[in-house]
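The complex is shown incomplete by one protein chain, all other protein chains being positioned as in the whole.
A, B, C and D are the chain letters, set down in written order, and residue numbers restart from 1 in every chain.
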Amino acid sequence: MTASPAPVLLHLIALALLAAFPWVGGEFYVDLALTLMILALFALSLDLLVGYTGLVSFGHAAFFGLAGYVLAMITPETEPVSLWAALAACLAASAAAALVIGWFSVRTSGIYFIMITLAFAQMLYYFLSESPAFGGSDGLFVNFRPVAAVGDWLLFDLDDPMVFYYFVLATLLAGYALLTTILRAPFGQVLQGIRINEGRTRALGFPTPRYKLVSFVIAGTLAGLAGFLEAVHTGYVSPGHLSWHESGIVLMVVILGGRGTLYGPVLGAFTFGLLRNGLQDVTEHWILFMGLFIVALVLFLPGGIAGLIRRAPKGGSQ
Amino acid sequence: MTDTTRARPSRRRFLAGAAATGAIASTGFVPTRFAIGGQAPVKVGILLPYSGTYASLGEAITNGMKMRIEQAGGTLGGRPVEYIAIDSEASPPQAPRHTKKLVIKDQVDFLVGPVHSGVALAMAQVVAGRDKPIMIIPNAGANALTRGQCARNIFRASFSNWQTCYPCGQVMADDGHKTVVTMTWKYAAGNEIMAAGTELFKEFGGAVIKDIRVPFPDVEFQAHLSEIAALKPDAVLAFFSGGGAIKFVKDYAAAGLKDSIPLYGPGFLTEGLTEGQGAAAEGIKTTLHYARTLDTPVNRMFLEAYKKAYNKEADVFAVQGFDTGSLLLQAIDATEGDTGADASPAMIEALSAAEVPDSPRGPWRMSEAHNPIMDIYLRQVEGGVNKILGVASRDLEDPATGCKLDT
Amino acid sequence: MDLAQFLVQALNGVQYGLLLFLVASGLTLIFGIMGIINLAHGAFYMIGAYLAYWLVGLTDNLFLAILLGIPIAVAVGLVIERLLIARLYDRDHLDQVLLTYGLILILNETQKILWGSDFHGVPVPEMLAGSVPLTENQAYPVYRLFISAVCLGVAAGMWLVIARTRLGMMIRAGASNREMTSALGINIGRVFAIVFALGVALAAFSGMIGAPVSSVYPGMGDRVLIISFVVVVIGGIGSVKGAFIGALLIGLADTFGRVLVPDFASMVIYALMALVLLWRPQGLFGRAP
Amino acid sequence: MSAPLLKTYALTKRFGALVAVDAVDLAYDRSGVHAVIGPNGAGKTTLINLLSGDLPPSSGGVIFRGQAVTGAPPDRISRLGIGRSYQKTNLYPSLTAEQSCRLAARSRRGSAMRFFRPAHRDRQTGEAAVRALDMVGLAERRTVPCGALSHGEQRQLELAMILATKPDVLLLDEPLAGMGRDESDRIIALLGQLARDHTIILVEHDMDAVFAVADELTVMVQGRILDSGPPGRVRSNPAVQDAYLGAGDGLGAGDGPS
Partner (left out) sequence: MSQTALLEAAGLHTYYGASHVLRGVDLTIRPGESVGLLGRNGMGKTTTIRSILGLTPPRRGKVTLDGRPVTGAPPHTIARRGVALVPEGRGIFPNLTVRENLTMGARPAPPDSPAEDWALDRVLTLFPPLGERLDTWGNLLSGGQQQMLSMGRALMTNPRLLILDEATEGLAPQVRNEIWSVVRAIKDAGIATLIVDKDLKTMLRVCDHCVILAKGQVVYAGPASALAADPEIHVRFLGI
């Protein structure tokens, strides 16, 4: 639960790499890195549930996609919207949705939790894909990136790809730092208690359903933040963003990277993304190799990629 | 769809900014025939589904396009062709990443794709307003692509959803039907096609007594077939595609409805699927811009060549791929092989005025909104093939409502 | 809706429900009884459909194709269980999720390599090709009725095997107390391998028998996967009876949902699942945890 | 005589056909060790589960400080001041002893819905945790993950975690099972101290320990109370002896040593 020196060093190296990347990466790879940072943030948010609270959600894309839809709906056709207003609206929407879905879902556990989160996400998916007002199955455009202005003064320009890159990086860092802080705080300690042994935690006097709900809302809101960034990035949202495929992919990323660590999902996002990208370049049968890779990983590397790192320096944090 | 062309400057500013960011490694260097002695390949990026439900469409389009270019000597403007294909997975969320890979990393000269309308819109968001590449849509029919979302460098070689079924209304009215039930999947293409198909029908005084919408991509139709049986309309106008179309047509016939309530629809309902549908498809009338049975020398040669090259029957998607190839040839011929950024306006101009006389579907030309103006045929399944009864609508042009191209 | 319509739709609902049970039957065994979260269930179903297409092409006879296809599916199931699944019994459920997700990718691509990407129809066997009149203008396809009968047969067969055979006893015993079962001299590993293979065979069988009505195409397993989980979870994990009743309930809810609340038709089954789980978190016939 | 601190009336728990706890009436005063003994399956653990809120009773009820708490969730019962230990070691294997106790102590510092200040900076919980570990003799081992503690140490930690929640009533389900003699002695002494100002309900098989600390002894058999009262008297009850050593009549009395 506390960082030992080796991970701290690794974190700094990773941060330096990401910060320096736009200067050496080339336009496409910079854009890819951006996409993967957003995926990493999305995966981090799910890891709060899967890895730290012991709740496996199979509907997490609902919050990711919903935030994008809110951005698309509030962005006027002909002018940009304020970044602050957009952020507030998108995060509030995902938080509210997470509160409602979570309120129902945290009463169940295990596989039933998986299925009930799936059920709610599917309902939202169908609602959006069947409502012409929300663009139907074709989705919606976000015509303008939000403007980060204070009064008339433009703070920074998200249309500038470099600025946007660092904006995403900063958001990812902020999310990472927020989760680190929360997990070290009493709240996070209770969550981990719930994951390891919910019955015992309840017996110690913590009303665990309430903690699970709050965790669900935080995770949903962070997923919304990632979805907001994705919508700003691509300028396009579709019901596909809420589909169970996307929920499945982000769950895979978390498991692949190593749940229960914060660096795991980030590594998972980059591994998954680069592997997918690389395999698509190399072979027509990339899906086959992706599948073989995943199967091999489960068999030979339990605990995901983070398991490798944890195994290397003995006596890590957990 | 709304008009978003005025919104484009913002996007373009971003993209221009991207190119201008000095630190970004790519130099923007574009090899042209003049630069490297005519040997630098023309890069054709392909973003089509090669996995999942739509994989066969992706393959047919690719085959058709490559065949057309092979027939023209295997070169574009005298330069060899490098195809860079990516599996779109028919997934809109993945589309921006895939598109950027082709556009930014591979610096393709032309971008061909996709099948899925959602993917097309996501691609358009990346491509629109750029000088390069020129995007040619070989299938996706979303009306918006050549209406509100139309763009200078985006062309469609296939159809708008509206076109495929607009003549249906007249056909049904001509057959003497007064009432119709529409039935399709509850998604954008279904809604657009049904709206087009009933437009004329209503003008002729027909009534739509129910719009049945099946959750996409569900193929459980039984409850709705019972509804239709109870409603007893004069006709049913339906649109499904692929496996869903096979199943729908079979279920419709098996429910005993085929003989009492005739079935109409856009040609996708039966095109290339009659083998799987068998006798259930007999008698269904559809409208489409193509039919395998089209008896023209061009089409006969096309079918024969395709069969020879790929050991498979060509379908409408192969035709759309073939015509995409024709457009690529015309574009590059206009600049004599130059694909540099400066050459773009000339290519766009050529494509905007393109006429495709040697299409298997019959001659067609490009509209101002970059969508084919073409004949729509009335077809009926007879003896397991879509037989052409005649032209349902000659030189049909999509209304292109809301398309404003800054030329 | 008049009474006749109501009855017709009820028939549709029951018929659809039976089909859903068939489609979910393999998952009922693997997930419901063994507790393995098998995301590849839909992929096995799809492989079954392609096997039917391929073997019907060779033999021109669906029933012969099914007879040939089932041993293939059993073999595939056994190999996968021994090589992969058997190593995961003691692991976290999430490892099963990840592994079977990998299996989906492998099976999908295998399908594409073996059979290509085209859509295929499989003809209804001639002896079952007709329809029987139902109302003045609607008929019911004989093959659908045949499938319903097969579904009932499969349900009865599953019930018989589980309730009436020694293997069934071992399966139930193993599901309730693995240690005690092996302490009585039962090779529980082999029992689980057989159950897994049976589950795969059932998934493939439903794909084969359904091929003439559903047609055969890449990605057809996706839809089947989710709906199968819904069936098993609504019915209650570990209960074949629950899955059967759950499937009928979903079939009826879905059918009447389409007719009565068409605007929300696609959400009905998910709403139903959410409601059932809120009312009885362990499903209709599941044992309380 | 004041109203008892913790009282049950006709407390009953059925599992299907089995009546695990059968109309039990108990009343516990403010302090002291109240031992509950009986053969396995007598319903002792079920009784603890009913008192702690882990199981809702089938009928009857529980009254704590004059307030009905029947069916209250375990977290509420815990916050009211009833802490419990588990028969089967029930810890956080990946947390250290100190982290576990901190978590326990945290539950008495108001809501833990605190998101920003690191938990380890909270001096009070830290001190409470260390104090609890010290009381059970685990202070030296506080940085060891629970999973790596010996069985006996894990039992000690169970107790430390309850102590860290500062309960008034302790429900201890076989706290000495699997402890070494030294560890047992230490815990027995600790229970003796705690009994001065805590109500301890002790389910235990170690009879030496029970007789060393119990102020009152209750014997349960088949869900019912066989006898209850001062340990000396209860011990001499022949029915109780039979329940423990067997009546010796298993094969007809008289043909063996007695």
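Assume a residue touches a chain if its C-beta (ideal position, glycine included) is under 8 Å from a C-beta of that chain, and two chains touch if they have at least 3 such contacts.
Note that the coordinates shown come from a computational prediction; the quantities given were computed from them, not determined experimentally.
Engineer: Can you list the shown chains that the hidden chain touches?
Structural biologist: For the complete complex, the undisplayed chain touches C, D.
Engineer: Just one of C:I188, C:M208 or C:I245 touches the chain that is missing; which is it?
Structural biologist: That would be C:I188, which touches the missing chain.
Engineer: Among D:S111, D:S150 or D:S228, which one is in touch with the chain left out?
Structural biologist: Here the residue in touch with the unshown chain is D:S150.
Engineer: So which of D:K13, D:R108, D:R141 or D:R235 would be touching the chain we can't see?
Structural biologist: Looking across D:K13, D:R108, D:R141 or D:R235, the contact with the absent chain belongs to D:R235.
Engineer: Please output the residues of subunit D touching the missing chain, sorted low to high.
Structural biologist: Touch with the absent chain occurs at residues 16-18, 39-42, 93, 147-151, 154, 174, 177-178, 180, 205-207, 211, 222, 235, 241-242, 244-251, 255-258.
Engineer: Considering the whole complex, not just the chains shown, which residues of subunit C touch the missing one?
Structural biologist: Within subunit C, the residues that touch the unshown chain are 166, 169-170, 172-173, 175-177, 179-189.
Methods note: only the chains that are shown with their structure count from here on.
Engineer: Please identify the chain lying most centrally, where each chain is represented by the average of its Cα atoms.
Structural biologist: Answer by centroid distance: A.
Engineer: Please identify the chain with the largest separation between its CA centroid and the CA centroid of subunit C.
Structural biologist: D
Engineer: What whole-Å value do you get for the distance between subunit B and subunit D if each is reduced to the mean of its CA atoms?
Structural biologist: Result: the chain centres lie 73 Å from each other.
Engineer: As a quick test, compute the distance in whole Å between the mean CA positions of subunit B and subunit C.
Structural biologist: Whole-Å distance between the two chain centres: 36.
Engineer: Give, as an integer number of Å, the spacing between the C-alpha centres of subunit D and subunit C.
Structural biologist: Distance between chain centres: 48 Å.
Engineer: Which subunit A residues touch at least two other chains?
Structural biologist: 126, 130, 287
Engineer: Note the residues in subunit B that touch 2 or more other chains, in rising order.
Structural biologist: Touching at least two other chains: 50-51, 186, 213, 215-216.
Engineer: Which of the chains touch, listed as pairs?
Structural biologist: After working through each pair, the chains in contact turn out to be A-B, A-C, A-D, B-C.
Engineer: Can you list the residues on subunit B that touch subunit C in the complex?
Structural biologist: The contact residues of subunit B facing subunit C are 50-53, 55-56, 58-59, 186, 212-220, 222-227, 229-230, 232, 242-243, 246-247, 250-251, 254-257, 260-261, 273, 275-278.
Engineer: Of all residues in subunit A, which touch subunit C in the complex?
Structural biologist: 50, 56, 104, 107-112, 115-116, 118-120, 122-123, 126-127, 130, 244, 248, 251-252, 255-256, 259, 285, 287-288, 290-295, 297-299, 302
Engineer: Can you tell me which positions in subunit C touch subunit A when the two form their complex?
Structural biologist: For this pair, the touching residues of subunit C are 37, 84, 87-88, 91, 93-95, 97-99, 101-110, 113, 226, 229-230, 233, 237, 263, 266-267, 270-271, 273-274, 277-278, 281-283, 289.
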